[in-house]
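Missing here: one protein chain of the complex. Every other protein chain is in place.
And then chain A:
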Amino acid sequence: MNDVEIVMEMRQVESVRKTKEPKRDEEVVETPSSPKREQLFGVVMIGGRQYIVIPGRYIYTQRLKGANVNDKIVLNKVLLVGTKTTTYIGKPVVTNAAVHAVVEEQGLNDKVVVFKYKKKKNYRRNIGHRQPNTRIRITGITGYQDYPAVTLES
């Protein structure tokens, strides 16, 4: 278990990627215009972790086994959906709501060096590890409308 390194902050990973791959950065630049128009976000559970997702953007998740590139996937563990005027809070999930996404890439996280060392025992281990990941592009959030909503006064 110790060898399995898990990078925690999804955002950190994203920022690292962006700097490394200028090609994708261009893609990212064009996307923020669409969420601004719609102002829709959701919180979705993928592989035991929760992510805030916005249509048009991509996220890196733990490797989704059995998913191929360009597959369309439906994530139905939606914990919260927020629109410009209303919030749908799941208890614990927003029933019938689904996040639609496309698998874009099956890749690997950046390498982490797992260096173990015990003093005076002549023990050292130097292992590299790359955690497999999957990049998915969020295409939309649907099916939340008939769930009891919390409307905001202001």
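A few notes on this one:
Convention: a contact is a pair of C-beta atoms (placed from the backbone, for glycine too) under 8 Å apart; a residue touches a chain by one contact, two chains touch by 3 or more; residues count from 1.
The working rule: contacts and distances are computed from a predicted model.
Remark: of the listed names "AAA+ ATPase domain-containing protein", "50S ribosomal protein L20", "Trafficking protein particle complex subunit 2-like protein" or "NEDD8-activating enzyme E1 regulatory subunit", the one matching the undisplayed chain in UniProt is "50S ribosomal protein L20".
Contacts to the hidden chain, counted on chain A, fall at residues 5, 8-9, 41, 43, 50-52, 79-80, 82, 87, 89-92, 112-117, 124, 126, 150, 152, 154.
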